[in-house]
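See structure below.
Every protein chain of the complex appears in place save one, which is left out.
Up next, chain A:
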Amino acid sequence: MNTSALVIMLVTMFMVTGLTVYFFYRVLNAPPKPEPDSYLDNDDEPGRQPMA
């Protein structure tokens, strides 16, 4: 590949991949909100039920 094409391709691909991974990582590591939240998957966890 010629240098200019290689540079622009690699910079673009690494940047886009990096940002995709970064934001998805942030989602996976965000602290869960207390129940009731918008999602069904953790509704049975006693520690995350609304306060009486």
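Operating definition for what follows: contacts are C-beta pairs under 8 Å (C-beta built on N, C-alpha and C of every residue); 3 or more make two chains touch, one makes a residue touch a chain; residues count from 1.
Just so we're on the same page, contacts and distances are computed from a predicted model.
Peer 1: According to UniProt, what is the chain that's been left out of this complex called? Choose from "p-450 monoxygenase", "Aminomethyltransferase", "Protein-export membrane protein SecF" or "Sodium-dependent transporter".
Peer 2: The record names the chain that does not appear here as "Sodium-dependent transporter".
Peer 1: Spell out the interface residues on chain A facing the chain that's missing from view.
Peer 2: On the side of chain A, residues 1-2, 4-6, 8-9, 12-13, 16-17, 19-20, 23-24, 26-28, 30, 33, 36-42 touch the unshown chain.
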